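Here it is: the structure, laid out below.
Apart from one protein chain that is not included, each protein chain of the complex appears where it belongs.
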Amino acid sequence: MGEVTRRTFLAAASAAAAGAATGPWVLRAQAQSTEPIKVGVVLPYTGVYAELGVSITQGMKLVFARENDRVAGRKILMIQEDDEMKPPVGIRKMEKLIDSDKVDILTGPVHSGILMGMRDKVHSSKTILIVSNAGADAISRERCSRWIFRASFSNWQPNFPMGTWVAKNVSKEAYIAAPNYQAGKDQLGAFKESFEAAGGKIIGEDYPKLGETDYAPYLTKIKQSGAKLVYVFFSGTDAVNFVKQYDQFGLKKTTKLTGAGFLTEPDVLPAQGQSALGIITGHFYSPLLDNPTNKKFVKDFRAQYGGKVPDGFACQGYDTAEVIIRSLRAVNGNTQDKDKWVDAIAKVEFDSPRGRFRFDPKTHNVIQPFIYIRKVEETALGLNNVPFDKVANVTDPGTGCTLPA
Amino acid sequence: MAFIPDFFGQALNGLAYGVLLFLLSVGLTLIFGMLDIVNLAHGSYYMLGAYAGLTLIAVTGNFWLALLVAPVAVALVGAAVERTCLRPLYRRGPLDQVLLTFGLIYVFEDLVKWIWSGRIRSIPTPALFSSSVTVLGATIPSYRLFVIVFGLAMAVALWALIEKTRLGAIIRAGVFDSEMTAGMGINIDRVFTGVFAFGAGLAGLSGVIAGPIQSASPPMGASILVPALIVVVVGGLGSLKGSLVGSLIIGQAETFGKVWLPGASMLMIYVVMALILLFRPQGLFGRALK
Partner (left out) sequence: MTTARVVGFAALVAIVAAFPLFAGTYPVKLLQEILIWGIFAMSLDLLMGYAGMVSFGHSAFFGIGGYIAALALVKSPGLVSALLLPALAAAVGALVIGFFSIRVSGVYFIMLTLAFSQMFYAVTFQAAWLGAEDGLVGVPRPSVFGWDAASPRVFHAYLLVLVVLSVLFLWRIVRSPFGHVLRGIHDNEGRMQAVGYPVNRYKLLAFVIGGTVAGVAGSLYCQFVGSISPDAFLWTTSGEALLMVIIGGTGTLGGSMLGAAAFILLQSMVSSYTERWMLILGLTFVFLVLFAPGGILGALRGRVGIHS
């Protein structure tokens, strides 16, 4: 006993202390390395936009299934919650996922209002959010956050290139319309910016109410204006009602109908039917894209989901899941160090069905490899959006975004 | 000179929209006028009509057949609902009936979603009326002209049915004094079921008629209720004439509102309602309130 020197004692004590201090970490790391990675999903599974929620989820599951629901030795657990497209419900579900389920990462939503409602809590709780749809420009502008990435699109992106393209290829005079809410104004705003810069003139501008069922007064105005070109943003039931009534008024014979891609996406195309033929839209995706990743994506998707043809929303889900998988691989499944994880996400780059996918480090918004100009035609897969031209590397301007924030 | 065809074009739009509103609301006002029931699930019958219609068209390819058969199917559903859920409540007064029909909105919406999925659907325009025509310089889809003619004919037919036929007299008598009418040997229960089914069928019919113009989705039952209720309140609960006049007024107000006061399009229908109710709280042709 007498030979235990102070040094030995100190060495032993510090070893014990170090062991005690790091032991729990080691144990937790070991436990963590076997605990599943919880991916929270806030999407609408009821309501008119449920189809989008389903498509996005299907895209995500396709990727996770390919990876056998595992990454870096850990199981992936998706916890899905229905936000019903209602901000109070969406926020409640988000809080459940963060506070109660303690998800490692959050994805969603479809509704920009829900996204804006989620933004502050996500930011202050340092929960990583991969936006898999909502296009509110603000999230890539003044409301951007270090913890928020967007794998879908910003409202600006499909419309800005269309302005220039349409001015060059269709007409320099346009009548434009969108529903009377922020997303509608954002989308048309982006179009107007580039259209007018390319020498175009807006000869009419209308903002019907969201959920309008009777577009007749607006269509009559368009007819009476003699416009040769109409550019619109409509989605969901608005897109169906507008396109059908546009056709019924005989406007297709006199005026070219163009718009942001959501006008003719597969959630509305079947209901529009023949009325949609010939409509030209801009979008970052079409199932007919001719690259090897997309061809495989379409084949695997159809095999998995009973012949269903994937749409832009499924591609968004696919990309969201790819971002999660690849970033986790880069950090060896370490979900504890959020800073490292965020840095890994920002650096993710891969081949997506839409082209080469990467985030803009300035805004954490996806840089669209292409915005494709597509026309609705009858194809072997039924009515679909056939790409025939494209604009490369469309990056949201990110005005007012200062990261890290 | 372009003002005249421009104006006329919009007036035609307003007329078509007004007639659609009439078709939508007449079932609601009849059921109230005859049975004293506010059927909040009225929009659900409209929705059922649209969905039954599009299924029939998908199967038979014939719009006109769907127009004939779908309302009958919806009427049968209405009859079933009246017999099982509403008849027990007649003794209890209008409040419980209102509440029950409110619960039915949820039931129907989910059933429709279950059977037909939540995807947006639509009834294709019948081939006969798929083009547009020019009337006095104004372009209007021929289908909307059909709607105008059909709707106005319907209004006349309903008026004749209620005022001029024996069946109408029985119904009116049954509502006015059910005990006396029953005492005269008329099966009053069957009359009530029949009237309710008829109202539901009318709602279903308007769902098919509006189909080519509008899309169909499960939440449409709840959302179509508000314009229908407003038309009925403005026209006067229970008044067929009020329903027609009220919907024509609102149709024009909404249409010209969209042209001249674009920012106010969501509010227009409420403004009209508020103005009319300010001076006639019972609606244009409603029974005077005590």
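Letters A and B mark the chains in the order given here, with residues in each chain numbered from 1 onward.
Assume a contact is a pair of C-beta atoms (placed from the backbone, for glycine too) under 8 Å apart; a residue touches a chain by one contact, two chains touch by 3 or more.
Just so it is clear, the structure is predicted and the values come from calculations on it, not from any experiment.
*Asks:* Using the touch definition up top, pick the residue from A:180, A:225 or A:334 that touches the left-out chain.
*Replies:* Answer from the full complex: A:180 touches the omitted chain.
*Asks:* Using the document's definition of touch, tell me which of B:111, B:152 or B:170 contacts the absent chain.
*Replies:* Answer from the full complex: B:111 touches the omitted chain.
*Asks:* Residues of chain B in contact with the chain that isn't shown?
*Replies:* For chain B, the residues touching the absent chain are 32, 36, 38, 85, 88-89, 91-92, 94-96, 98-100, 102-111, 113-114, 222, 226, 229-230, 232-233, 237, 263, 266-267, 270, 273-274, 277-278, 281-282, 289.
*Asks:* Residue by residue, what part of chain A touches the chain that was omitted?
*Replies:* Chain A touches the missing chain through residues 45-46, 81-82, 86-88, 91-92, 95-96, 99-100, 112-113, 116-117, 119-120, 180-182, 210.
The definition used in the following text is that only the chains that are shown with their structure count from here on.
*Asks:* With touch defined as at the start, can you tell me which chain B residues reach chain A in the complex?
*Replies:* Residue positions touching the partner: 2, 6, 9-10, 13, 16-17, 20, 113, 118-122, 124-125, 130-132, 138-141, 143-144, 212-219, 223, 254-256, 258-259, 262-263, 265-266.
*Asks:* Write out the stretch or stretches of chain A touching chain B in their complex.
*Replies:* For this pair, the touching residues of chain A are 46-48, 50-51, 180, 206-209, 211-214, 216-218, 220-221, 223-224, 236-237, 240-241, 244-245, 248-250, 267-268, 270-274.
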